[in-house]
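Left out: one protein chain. Kept in place: all the others.
In order of appearance the chains are A, B and C, and numbering begins at 1 in each one.
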């Protein structure tokens, strides 16, 4: 397998910290590969909620995941906390592609990195809607 | 259902903070009941690791869960962080019963509370072993 | 720790099968204790949906978890499938206490057993409501 270049902290614009859980460690003693996606999901949606863009319970629009990917470079282990870096890689009419980096605290190179694509849809019809100016401005600010 | 009395912060002796995750919210929009057990597990084992008592990967003894319970009083919601309080309720020859409280940040009454019973066993035979003095001393200090 | 008596299959009235997942195995190589609660939750709600009692997305009433407990007797390991036994232990005005047994396929004694208490509430106000006759009849049939 040819591998992409390992990301460094300067490639990300927003930072959030997350805790690991005992159940995250799998039979090989390290955080299971699926947990990285739980963090990606949480970093993106947590940032959207913090920016008052996403109202999970009652907003007119919700953001659905249409594509994700992750490359793993170094193992993580409970109980160490981790840092998640976030940046916007591409902003479309109703979709946005985020870059995600997972870092051990105090390290420069990503333990894992990936992408996460959201499409903004109407909550009821689940059809794509054009991204509002408020979303566009906030997303451009972390591009 | 008759309910037990809701715990308050002063009933716990050790504190740890955990983050919620997007996937924790279930179809009713609140953190799923099973996640509280992930935090209990993490609070107990994280404290044991922090006290240099438990070596998850290579210690001679490991602590297995034999009984857990939880009462739920108030919903929690991603992305709010939570505080977990820990105390030892009973210390036996090879087992220990912990009390666990889950609190919204800044609140006095537990959102949920429960118990978590560990039995110390030999890693290979998985038979109970007598708790070493180092464990006993640390556990008594949070009783 | 004094332990309760291990349950046998004849103590349960409804059976459902579930699959284990790779991520269920934790650092000690067995299914993590919190996964048993995911199965309990799934067995109860899956049965309610199958009986046309619970409409997760749009029913007027939803069932909230107020108390759960579990005792663990024997380890389970991915990739083995498991059988979940269900029975009603107590039926109240707006609440129901279920007994849950987790069994390895082909074995008579429970690997784990516990209880799970649901309170039926109005979806919007989240206040308890009296259990409808349809619920009462179905729940009595598995008591």
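Everything below uses one rule, namely that a contact is a pair of C-beta atoms (placed from the backbone, for glycine too) under 8 Å apart; a residue touches a chain by one contact, two chains touch by 3 or more.
Since the structure is predicted, the reported quantities are computational estimates derived from the model, not experimental observations.
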Neighbouring displayed chains - absent chain, whole complex: A, B, C
Contact residue for the chain not shown (choose from C:17, C:107 or C:143): C:17
Chain not shown, touching residues in subunit B: 22-23, 25-27, 29, 32, 34-35, 78
Residues of subunit C in contact with the chain not shown: 17-23, 25, 29, 38-39, 41-42, 45-46, 49-50, 56-57, 77-79
Chain not shown, touching residues in subunit A: 1, 3, 27-28, 32-35, 37-38, 41, 56-57, 62, 64-72, 92, 95, 97, 117, 119
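The rule we apply is simple: only the chains that are shown with their structure count from here on.
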Length of the line joining the C-alpha centres of subunit A and subunit B, rounded to whole Å: 28
Averaged-CA centre spacing for the pair subunit C and subunit A, given as whole angstrom: 33
Subunit B and subunit C: spacing of chain centres that average the CA atoms, whole Å: 22
For subunit C, residues contacting two or more additional chains: 27, 32, 34-35
